[in-house]
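All protein chains of the complex are present and in place, except for one that has been dropped.
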Amino acid sequence: MSAESGQLRGRTAEAFLHNPALGPLGALVVAVIVFGATTSTFLTVDNLSLVVQQSLVVGTLALGQTLIVLTGGIDLANAAIMVLGTMLFARLVTEGSAPVLALMAGFVICALLGGVSGGLVTWLNLPPFIVTLGMLTVVLAVGRLYSQGSSWPVTDSMLNALGEGGYLFGQIKVTHGMTLAVVMFAITWYALTKTGWGRHVYALGNDPEAARLTGIHVGRTRFSVYLIAGVIYAFAAWQALGRIPNADPNAFQTGNLDSITAVVIGGTSLFGGRGSVGGTVVGALIVAVLRSGLTQAGIDSLYQDVATGVLVIAAVAFDQLARRRSR
Amino acid sequence: MSAESGQLRGRTAEAFLHNPALGPLGALVVAVIVFGATTSTFLTVDNLSLVVQQSLVVGTLALGQTLIVLTGGIDLANAAIMVLGTMLFARLVTEGSAPVLALMAGFVICALLGGVSGGLVTWLNLPPFIVTLGMLTVVLAVGRLYSQGSSWPVTDSMLNALGEGGYLFGQIKVTHGMTLAVVMFAITWYALTKTGWGRHVYALGNDPEAARLTGIHVGRTRFSVYLIAGVIYAFAAWQALGRIPNADPNAFQTGNLDSITAVVIGGTSLFGGRGSVGGTVVGALIVAVLRSGLTQAGIDSLYQDVATGVLVIAAVAFDQLARRRSR
Amino acid sequence: KTKSGSDDAGDKSGPVKIGLVTKTDTNPYFVKLRESAKAAAEAKGATVIAVAGKFDGDNEGQVAAIENLVQQGVKGILITPSNSTGILGALKQAKEKGILVIALDTETDPKDAVDATYATNNTTAGELEGKYVKATLGQTAPRLLMMDGSPGGTVDEQRHRGFLQGMGLKDGDPAILGAAPTNGDQNKAQSAMENLLQRDSSVNAVYTLNEPAARGAVAALTAKGLAGKVAVGSIDGGCQGVADVKAGKYLATVMQFPRKMAEQGIDAVVAFSKDGTKPNGFQDTGAQLITDKPLPGLDSKDTTWGAQNCWG
Amino acid sequence: MTTPALQARGLVKRYGRVTAIDDADFDLYAGEVLAVVGDNGAGKSSLIKALSGALIPDDGQILLDGQETRFHSPLEARKAGIETVHQTLALAPAMDIATNLFLGRELRRPGPVGSVFRLLDRAAMRRQAQEQLDALGIETVQHIGQIVETLSGGQRQAVAVARAAMFGSRMVIMDEPTAALGVKESRLVLDLIRRIRDRGLPVVLISHDMPQVFELADRIHVHRLGRRAAVVRPSDASMSQVVSLMTGALQIGDDGAPPDVSQVSLAGSSSALAVPRHAPRSP
Partner (left out) sequence: MTTPALQARGLVKRYGRVTAIDDADFDLYAGEVLAVVGDNGAGKSSLIKALSGALIPDDGQILLDGQETRFHSPLEARKAGIETVHQTLALAPAMDIATNLFLGRELRRPGPVGSVFRLLDRAAMRRQAQEQLDALGIETVQHIGQIVETLSGGQRQAVAVARAAMFGSRMVIMDEPTAALGVKESRLVLDLIRRIRDRGLPVVLISHDMPQVFELADRIHVHRLGRRAAVVRPSDASMSQVVSLMTGALQIGDDGAPPDVSQVSLAGSSSALAVPRHAPRSP
């Protein structure tokens, strides 16, 4: 009995130690503690809520990116697709569509674009980097054309709902956007770890040839990942309008790199097949926390950049060193 | 005799067919022919020289990137390191250093930065994406601080030599920068294909564990790649001052993505171990050719983007389809 | 000197070709510039080839664009230089080929690197914003947050400097509580302002480099309950910006006139192609303070006027 | 003459200048263990890849119970009930044993949790996986959640064999299934093959281990230089004769004529065993 529970504890500890998001999670906790101790303003309910809100859009983009990276791919177009999504929502509503229809149209187009990338990657067997790079240039240009050179403010309550609405959880302000993000991450986590589809996604990224030989629906699974990612980008677009009720063709130029960064900091391998959604949450939060905390500490933004760069490397290095010792 | 030469021809054809840069090369040739036929200004000696000059900086960055990608890594900081290099050259000379010393300082710093990335990747076993991302943020910020918020014009003849100096090869203007690029690509090609070091670089990217078990100097080789890439970035900085005699901390923000693009279009695998320097040349030229040709054809840059995106995908897709047929 | 393999500009018949090189394709401001130029050119029977850098600061992209336009055989080039010194070499070569080169929106340094400049004086624009904010504060000591562009950008620096002049402050003054680069992006501006406010919310004045940055800053201020208590100024004069001022989101903006720049530039090139007359010097296309709360001693127009004259 | 369960005629597969399958024929009858033997590089793996959909032949036809079939992917072959142990094992290295065993055929929880929410039945899969591995005598595997890339060579092979044995419903193809296995473990796999045959499923066994082949096989398909060189019954030929056939020291005429070494009675005992006389031949 006690030996068994000991073994169980051993197993939990081991699974925990094998989780590559561990170092970054540690770093996140350390950063929160340090900023909490050194500034009076960081560890306030207000500020914590803000930090989460600031990472919502990139976090949602990173969720879709995680799926694609797990299959061994990469998506360079996610932020561009999202921006196009915001443009669609905003312009359609401004031109008189019902908000629900505008939302649906945006979701369909984003899914379609994801699906086109997925189709090219899956059935023409093209490198994801090239496909999504082409997609990026095309979607950016289309977004600019569609915007007619200006940004489109949005005042519809449905489109802004994610940022404006919300409720208090204890003292913390929880926006609908935060709730939605939690739900989306939870569903994706469930799908990836508790369903056959999720296992196929991992297998696919881990060794595509083995996955094919085992008789997995390799093509269908890969395609579904890009399609679902497209839908997730539409959610990111909705989140973006919640944060900023204005669709701007210029916005989120670093959104794509930021999303890949969140994925990779979270311990997901760019070679595919290894990683987790939980890691991505940590990755998305860590950058926002550093940015916020360093500002509270009164550090100029250029020095913030230096510190952020060093800290990100340090977080991952710490993880590696700890692992090496334990091996 | 004839059977042998037939076999030889067979072998050459096969090697040729196996070269993943083939599709893009075909696309490049087709693009040149099409633009030559449809515009009167594209296929002129002047313009061809210009197209090459326009791809020098990105091409040089992509050369260093190729080495790193071959080892299975990626360098997000290359353009930032190069920009810092231009700042060093320019500011040191402006503040009175001898140009030779300024050049040397720039080369040393770039090599050092490459070396630091390499060291972290090699000996702390950190993911190249994270290391070079950290490096990117740090170097960008340092470059901006060092620039004191303004750009530094350069008038020194040595620093500008690569763009200004040159000679006529037939009717084609060949700048020193073009000569230097050819020499650098040739040397790298030689090192990668004709020396043991080059084979180790490929083996490393191909299967790191196998490379380690065979008894290759895995660490030393990997580190050397990052170090050499750093030196190549310094050359890119010099090329950049030859093109534009002005060191601007805001320049080349897309230089990194452009360099990865050139590498990937050239058929080098982001998973490492497969690819070639020749492909990178094609990759670097193809974007410049499209840009120039479409401008000659009077197409606005917004539509150029759409066309470029589609054409890049098409080039690679064509390659894949041809291969599938021949399989 | 190398021989040109292509025909010299002007040898060909057909409409006058004019190259327009903007900083980016994305910014509504440059989109307006492009549209105005196209409209003006069409009216005069000329065609415009519009090309752009990929981002603000893309000197290499602009140089390549100029080179390609020169090859194409344009009669004149209108350019908004991404950096006042970065592209002089390419401009010089264009001029040597007999092409008329006009800077729009942003000056080159030295100014005679181009034949003429049609631009807003950005220092003046910044100064107007600064003076207005100062006047709003009245006797209250300023406590200022600054939403800058990107470090090292020419226009960004000029507006920043002008604003401080207008406020009567210097960089490093303790009255400046903080500053952050926003790249003129609303999202970045909002996050930056949120974080700065978390540190210190005693702010009473905000400089914003452009209207998207202003919108981001105001959103953060509103969330903090500071809307209306802080004097926020901006620059640009986009229609959305004017509407924001009208709606009282921020107090004032300084309008630029890209359409004027474009039209005057096109006119100059067309004139040059007809009879070879070259314009010269710096032509200020003006900067106009727009606000519904005019203050004594400051020339301003209201948002109704603004809505008629705005761009984008 | 009964229809073969699986039959191939005139299969060809070329890779550039290498011809991996060179006009090969193949017959597998219901309920038999057919051994496929041949030198390294003879094309055995390529042949069974073609039969299991892992490779699309350039030419030739495949007949399943007499019906012409085309497998465009391993998935299609698997759906037809053909289960294969590939020489490369085809395991996902970063995933654990149980996951690999059930990859593509995961068990879901009973009831709506499984059918609607698609929740996997992890416990059931682990339990069945453990049973299957135990049956193969792989006792050193310390827990079923071990990651495959950390397994020993033999353990890994056992996982692949266990998977095929578990799911084969029409026939099982095994490419050198005991190559990395120990003495005891090999023995258990041979027992397993017998049990599969006793269930009525035919088994294709590629092996270099002649004693094993002679012990187990009902017929031996000798592959040489990309094609079938002969088919013999273990009772009709000696090991050394089979080895001679493999290396080409002993030959059977291209027209299916009797072997040129007179004392060997090959392919003569029954029509099913004869080298097919009317196999289509492309030039």
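Letters A, B, C and D mark the chains in the order given here, with residues in each chain numbered from 1 onward.
Rule of thumb we're sticking to: contacts are C-beta pairs under 8 Å (C-beta built on N, C-alpha and C of every residue); 3 or more make two chains touch, one makes a residue touch a chain.
Fair warning: this is a prediction, and the values are worked out from it, not measured in the lab.
Q: Touching the absent chain in the whole complex: find that residue among B:Asn206, B:Ser276, B:Ser292 or B:Thr308.
A: Checking each option in B:Asn206, B:Ser276, B:Ser292 or B:Thr308, the one touching the absent chain turns out to be B:Asn206.
Q: So one chain is hidden, and I want to know which residue out of B:Gly273, B:Gly293 or B:Gly309 touches that hidden chain in the complete assembly.
A: B:Gly273
Q: Looking at D:Leu11, D:Val33 or D:Ile138, which residue reaches the missing chain?
A: D:Ile138
Q: List every residue of subunit B that touches the chain not included in the displayed model.
A: Contacting residues on subunit B, toward the hidden partner: 11, 194-197, 199-200, 202-203, 206-207, 209-217, 273-274.
Q: For subunit D, which residues lie in contact with the unshown chain of the complex?
A: Spelled out for subunit D, the touching residues are 15, 17-18, 38-42, 45-46, 87-88, 138-143, 146, 150-155, 158, 176, 179-186, 208-210, 225, 243, 246-247.
Simple rule for what comes next: only the chains that are shown with their structure count from here on.
Q: Between subunit A and subunit D, what is the separation of their C-alpha centroids in Å?
A: One centre to the other, that is 44 Å.
Q: Quick check: what residues of subunit A touch more than one other chain, meaning two or more?
A: 140-141, 144, 302
Q: Would you mind listing the residues of subunit D that make contact with two or more other chains?
A: Residues: none.
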